[in-house]
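A single protein chain has been omitted; all remaining protein chains appear in their positions.
A, B and C label the chains in the order they appear, each numbered from 1.
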């Protein structure tokens, strides 16, 4: 950490800062410059609360040199973490698994139709919400436990891995009983009680980036999970809050190479929420793979015009099928491959 | 709701939209225009999921005419809701209560010093976190239940009302035992399990606006609490995510008159988080009162240079004292008054 | 400037950085830390292009310690700059002048009606666009030179100082012939050819902050004018691009105390563009004065429902009159006063 003093800071101000740093248990190293003095804090273990110093007399600015996270950083672990949510469905390696399915589980028929359709097109995991976080208390809130049972049924029928969202500590345990991967939604990215809970559950976790979260904050949220002993974490870019009403969100694909540089954790992209518009999903899914995404999450509904939520951004099964063909080509062009169906998925029953 | 069709939408597209609207249980009213047709959806009860129609062939745009919230709206209740968190400490009327205190409860001495200081300067409620949501798992997370006990002690010594944050469903019940008002932090503004839980607790609730939440979303979060039967809700503006590193947040004071127009709920302002910088707190606190804030929440610490969190934005007691004098003058200039100490606070023991 | 090296940067990487700094004509001072090395660049005169170093091998981050501007900074000149655009109409001192008038000059009758009305209510300067920057080429673009002549007429009739916008280098000279202060609009804040041109004109200049400009960028734009020898510059906060459609812009009043700390230049606030909604103008004008604004700019139109532009945010004359009364009270509450009409304005003809 570097404390930059104001142009006109007095010697006493500099001394006060140095004394406070020493009081906090670190070493202070003053660095007089041409125009102003700076004071280096040496020995930062990531726990320094800069705010205490920021407000001191004569201080112009406090600059963080050390990253605030540890276990998620590539400096901590140089090689990629591989997260295998089901046999053969691995995030973080050369393969790129595609997760697809409806926004919400709506009925047995709907989720089975969706599962069969996305499986046929080449997806290896099924998404579908049983517990839905909705801006309005009057919107459809999901089928709850019955939704989880239907996802389990769909898994038994198709062999697809299951990923679904948990909204709170209690729900996380329940979701963990049924799902192969627990999703933490964007609205809960900084729900630390929930992050700690899934950190203790020893199940793969997918954390979606909040709509105005920096990448540093996303990595810190993952750090909560790793700090509890669970390193099976997948990050997910799903679009940021935008000022332009033409799209639902502002899809930040650059987050993919940025995360790859800073962290060993895999990152997937969700072009359905990232754009909010069906006809933008295909080009942006291709773009995500070209940018290096370690997986994709795509909303597909057997009847989007009847969907209880997110109909506008859900693909028709035929569109998804078409898209998968293109994704295979794009993945090869950048030295990856879309995870093939059945690679390690041996436990498929005959539906 | 109005469905705007594309320039080149076919008659069949328009018919499909009308049929779907009818299927959803509403009335469809086509409105041919000079350049394109629109279809009005009549009978919207706030539960329509537009997304289903947005993605249909020939649809250019879906426009929401009805507000998505109900009970929080001024159309539902024209007169201001008054939220009295303790005798004489009323939000939503002519008086403007000031809540002050440290970011976190750190020790008995610290919280009592803070409480006495802010009381002496004219505050009528005490803030202080016992459970702290922190971006990093390695930062100080609060004293927990012991912090609540110390807040209770401070209340008994000073007569100040207590407001403190709950992070999860379990914590909310605990906080409700000790506090006069439960705070929902910005990171949890869309933690719907938590909102529902405090909706059932029948205690005043303060909901802080999330860093990229629209005002509509803030009102919808309040709607979750009202929908459970608790209308004792105070909203709080505390700054939005900004692109300018010179301030911690972008303090949106216009939210105050916007909320006053749309809702009957009171809204307070937190210039400490809103700016993140001690020397900006005083001018922005005055600005908030001039803009019509129904209360203020200000961080004051007996020793900001030793604070475990938010030191840079915490006022010294003498600064807070100075500020309170100015706030009295500004409040009078706009036809309000800062809530006087002891108005109805009769239960003060001699500390 | 501080160059922070990566955790695993080699000694050769550090040497390369040092060598490059020396090549650029500065001194390099390596600072080994517990986790990583940093290299200080000493002697920065504000002209260092960090980008050259940012991309070098082993470099994690380049941190700017020196501010990039000079003449606009309070370190360069500690006392406030006073900008007197007409006798007695001074920005930057204790007085707070109010500029009011319509968005555009539309006709002789309209501008004279507006001028008389705002004068009667206590404004000391008249605004009104003769050249209008409009998003659409098909919108009303202003009356041009005829508009300037009408502003001049209004000045002769009322004694009000005139401020109006210039859109390009050629227009700036023309505006300078008629106006007391040349306005640079938000869209042109980084039109450097125009900034240089007004820097050479020796007329007071008001620079409006761009919709996503940082305060540092605003100050750098002012630096362009000062660098040409013109220090009669007023800054103006008029709202930032927002994600919330409920307001036209996000009015950043904290910019006022931030600018006051960093610069000696006065800053005024424009609550009309800052909010875009008539009923938000009064509370936010009061808030701006409470926050320390050195002036206000408010749209007033004799017949807002017939305005050719910005009708929704223009006050009716009676509303403006009411607002002025409140502004007087708020200014006194914070130790300022609204500039009284006729203070030094002796040259008023009898209209």
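The rule we apply is simple: a contact is a pair of C-beta atoms (placed from the backbone, for glycine too) under 8 Å apart; a residue touches a chain by one contact, two chains touch by 3 or more.
Quick caveat, the model's predicted, so the values are computed rather than measured.
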Option touching the unshown chain, where C:26, C:69 or C:320 are the choices
C:69
From A:179, A:215 or A:265, residue that would touch the chain that is not displayed
A:215
Just to verify: which one of C:30, C:43, C:144 or C:311 makes contact with the chain not shown?
C:311
Can you list where chain A touches the absent chain?
212, 214-216, 240, 243-247, 250-254, 256-258, 261-262, 274-275, 279-280, 283-284, 286-292, 326, 329-330, 332-334
Considering the whole complex, not just the chains shown, which residues of chain C touch the missing one?
20, 46-47, 49-56, 68-70, 133-140, 167-171, 187-188, 190-194, 211-212, 217, 220, 223-224, 227, 240-241, 277-278, 304-314
Since one chain has been left out of the picture, which residues of chain B touch it in the full complex?
2, 4, 7-8, 29, 31, 33-36, 38, 40, 42-44, 61, 63, 65-66, 75, 241-243, 245
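To be clear about the criterion, only the chains that are shown with their structure count from here on.
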Counting only C-alpha atoms to place each centre, which chain is farthest from chain B?
C
Do chain B and chain C, two copies of one chain sequence, contact each other through the same residue numbers, with over half in common, or through different ones?
same
Roughly how many whole angstrom separate the Cα centroids of chain A and chain B?
27
Return the distance between the CA-based centres of chain B and chain C, expressed in whole Å.
31
Please set out, as single numbers or ranges, the residues of chain A touching at least two other chains.
241
